[in-house]
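Read the structure below first, then the notes.
In this view, the complex is presented without one of its protein chains, the others remaining in place.
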Amino acid sequence: MADFLQFLFSGITVGATYALVGLGFAIIYNASHVINFAQGEFVMLGGMSAVFLMHLGLPLPAVIPLAVVATMAVGVALEKLAIEPARNASVVTLIIITIGASIFLRGSAEVIWGRSFHSMAPFTGSEPIDIGGAALLPQSLWVLGGTIVAVVALKWFFGRTRTGKAMQASAFNPYAARLVGIDQRFILMLSFALSGLFGAVAGILIAPISLTYSGVGVMLGLKGFCAAILGGMGNPFGAIMGGLLLGISEAMTAGYISSAYKDAVAFLIILLVLFFLPSGLFGKRRTERV
Amino acid sequence: MTLLQVDDMSKAFGANQVIEGLSFGVSPGAIHSIIGPNGAGKTTLFNLITGIYRADRGRVLFDGRDVTALQPHELAKCGISRTFQNLQVFLNMSALENVMAGMHLHSDHRFWPSLFHLPMITRRDRELAEEARRLMAFVNLEDYLDAHASAMPYGALKRLEIARALATKSKLMLLDEPAAGLNPSETRAIDGLIQKIAESGVTVILVEHDMRLVMGVSDHILVLEGGRKLAEGTAGEIRHNPDVVAAYLGESARKQ
Partner (left out) sequence: MSFWNSSRSGGLVALALVIALLPLTFPNTYFFNVAILIGLNAIVCIGLNLLIGYAGQISLGHAGFFGLGAYVAAILSSNHGVPPLAALLLAALLVGVLAFAVARPIMRLKGHYLAMGTLGLGIIIAIVLNQEVGLTGGPDGMPVDSFSLLGWQPYGDRIWYWIVGVLLLATVWLALNLIDSPVGRALRALHGSEVAAAAAGINVVRFKVLVFVTSAILASLAGSIFAFYTGFITPGEANFFHSLELVAMVVLGGLASIYGALIGAAILTILPQLLTVFHDYEMMMLGLIMMLVMIFMRKGLVPTLANLLWRRGS
């Protein structure tokens, strides 16, 4: 039982980061039908810049917003400089552009911060809390709390604000949204800013638990993509469920079966789901219109 | 003897019952039209007959054979061809290749001989290309023999789809709004083309909004409303059917 709880805690912690990354995929996909393979790099940038700012001696409450804003700025720059000039290009072309961006960002991070691994101090102590015999790191609570805040904020943004509603509307029907005067270019830019935000938050929250380095975004990005697909691409709240599901299955596999194949779990699940439910767990089953 | 028999067919998308308990027969060698307001379920009916959608209930018999659960390519092999309301031209090919792709069933498409370009493959392909040129001439596309599909105007693409459907050498051809978006003179040309196709022995089911065209060419008309049969008969009968006049013709007459 204690084992189970332990695996569950670590699963939920990792799953929450997958969820945040998946959320970024879903938001950009909704706004542009682009799959942003540089999504994982946002996580890396958030984590690395936080570590770097801490090194400069800044206090945590200043580090977090600065690192988040810096990553959002990268997101916006990516959209303005690389995605927008190539709008209307084919899906594969756009995929290659975002892959190029991902390589570029990773390369830049290596130039700026080197290739070594960095650790970051936990936000509030490293003394584990004992729950039913399992140790829960305080940082895990931060990860979970941060994710919940992010999701609630997003829900509020989509449901209550004009801009958020416009974003939802244009994901649902871009043509109609244009007719009622919603600025697609602004929506697109916003979507990259938002996924930069969620990526950075994930990167900062997880940095004290797992080491951060220039290549940390690769696997996280792919798992986040899994989460987004599992949830049914373009369904932000499905991506959250998908992320948690993947994180927990991974931790359980690592705990009970084999840690060697931990990384394969997410992909195995996604293959099985796609084979039997070709539009994800929470995606709408639609008959394609002809 | 009926060529196509649809029995008690139903189809819903979620809560939207699009086709409901529809039955009708199509006798060979004639032009049958299906008319009805937008959203009546005409295109859905075509998609059901050609296997693109799966019916919730009902049966389709073609040439005396139950073809209800067949895949689209199997139905093509049985002898059913079609065009699409929203153009489905292969824009990544030349016009001629579009028509040749329509001859797939009559081509030698075995993998190994194709891989090594054995003489039998190239010979058969030359014959097909020749036939495709004839078909393009048949639909009055001789000006586009060397054109790439992506460079052709809309009206020509409409006819290219018809040529591609003809290329399958089907017994039954379903035409979904072949005149939509065409100007009056182009529409008249399509009118003549449909009659030419019917004369060549292909049974035609036509979905069209242009009432002059429909009333002029059809041997038989089925009126669909809300997925159900509203009326059925010859052009004359339909024109004077009070239900149809009220529900459909009246409406379009008002619009004009």
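In order of appearance the chains are A and B, and numbering begins at 1 in each one.
To be clear about the criterion, a residue touches a chain if its C-beta (ideal position, glycine included) is under 8 Å from a C-beta of that chain, and two chains touch if they have at least 3 such contacts.
Predicted model only: the values in this text are computed from it and were never measured.
*Asks:* Among the chains in view, which touch the chain not shown?
*Replies:* A, B
*Asks:* Check the options B:A69, B:L91 or B:A246 and report the residue that touches the missing chain.
*Replies:* B:L91
*Asks:* Which candidate, A:L141, A:V218 or A:M252, sits in contact with the chain we can't see?
*Replies:* Residue touching the chain left out of view: A:V218.
*Asks:* For the chain that's not shown, point to the residue among A:P65, A:G107 or A:G159 touching it.
*Replies:* Of the candidates A:P65, A:G107 or A:G159, A:G107 is in touch with the missing chain.
*Asks:* Pick out which of B:M100, B:M152, B:L206 or B:A247 touches the chain that's been left out of the picture.
*Replies:* Considering the complete complex, B:M100 is the one touching the chain left out.
*Asks:* Could you tell me which of A:A2, A:A73, A:V149 or A:A264 touches the chain that is not displayed?
*Replies:* Checking each option in A:A2, A:A73, A:V149 or A:A264, the one touching the absent chain turns out to be A:A264.
*Asks:* For the chain that got dropped from the picture, name the residues of chain A it touches.
*Replies:* 29, 35, 37, 82, 85-86, 89-93, 95-97, 99-108, 110-111, 218, 222, 225-226, 229, 233, 260-261, 263-264, 267-268, 270-271, 274-275, 278-280, 290
*Asks:* For chain B, which residues touch the unseen chain?
*Replies:* Chain B touches the chain not shown through residues 50-52, 71-73, 76-77, 81-82, 84, 88-93, 97, 100-102, 104-105, 107-111, 114-117, 121-122, 124-126, 129, 161, 164-165, 167-168.
Convention: only the chains that are shown with their structure count from here on.
*Asks:* Please tell me the distance, in whole Å, between the geometric centres of chain A and chain B computed from their C-alpha atoms.
*Replies:* 47
*Asks:* Sort out for me which residues of chain A touch chain B in the complex.
*Replies:* Touching chain B: residues 287, 290 of chain A.
*Asks:* Which residues, counting only chain B, touch chain A once they are in their complex?
*Replies:* 13, 43, 47, 52-53, 84, 86, 88
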